[in-house]
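The other protein chains are all here in position, but one chain of the complex has been omitted.
Up next is subunit A:
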Amino acid sequence: MPVIDTQREERIAPTSAAHASADHSAQPGRPPHVQPFEEPTAEGIRFRKAAKTYRGGTEALSSTSFAVAPGEFVSLVGPSGCGKSTLLRLASGLDTVSSGSVEVNGEVGYIFQDASLLPWRTVQRNVELLAELEGIDRATRRALAADAIALTGLAGFEQHRPLALSGGMRMRVSIARALTLRPGVFLFDEPFGALDEISRERLNDELLAIFARERFAGLFVTHSIAEAVYLSTRVLVMSARPGRIVAELEVPFDHDRSPALRFDAAFSRVASEVSEALRAHS
């Protein structure tokens, strides 16, 4: 399978920005590489006491601190409505914090809860969309899309429209679309929540393979404890709303995982720890 490695340097420089921050932020006009922090900023995601209260007064996220480095895949589990999507929106810059700060370095890929494909575009054109918005020329766009399509197992489906695809295939297109820009930070909001178990497990393995190749900083929201443990280097457990991180569990397996791992005793042990932490705080 071809590695998406073309034109990484030729592309527009990845945006490096400290999103919204209540106390200190990159001033407008300041070149993005000049950081107003004393300590050097690591790559990846860093939340420092970030909190979010929506305009209506809903406190969705209370003071939250954590970091995800490149090459780390971190899952986030928590009860329904506890602020997981809010946290991702803060990380992506779609929303701004009410207090604290969020720092994200690198191109951001965002996978929404549903695949959010444009129904009038074919698979090929959907995958090309982000490059198109960046103003990347047609030939380069084609090459980027072709690589992403091969990597996500979509070859042969280029001319299909989303309407003609299964849920799993749509999610693959969504991931391929995000991959074209080679994100250094990859955010997933319950991407496989609506899939049947078989598709979900297959996509888990495909995502592991993509992660092994791309080594982005991954932040993955899910309702499935098994999925969280299977995919991650670390699992963060959130409390009920207003969400905060109440437990952080290392997953003691290397990243070369196979489906048999799900039936391993060590796997069950980690899963039950996550489950316990969840129950204790919801």
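Here is the rule we go by: a contact is a pair of C-beta atoms (placed from the backbone, for glycine too) under 8 Å apart; a residue touches a chain by one contact, two chains touch by 3 or more; residues count from 1.
Simple rule for what comes next: contacts and distances are computed from a predicted model.
Hidden from the displayed complex is a chain whose UniProt protein name, among "ABC transporter permease", "Succinate dehydrogenase hydrophobic membrane anchor subunit", "FAD-dependent oxidoreductase" or "DNA ligase (ATP)", is "ABC transporter permease". Which of A:F73, A:Y110 or A:F267 touches the hidden chain is settled by the complete complex: it is A:Y110. Checked against the full complex, the one of A:R161, A:R202 or A:R234 touching the unshown chain is A:R161. Where subunit A meets the chain that is not shown, the touching residues are 92-94, 108, 110, 112-114, 116, 118-120, 129-130, 132-134, 157, 160-166, 169.
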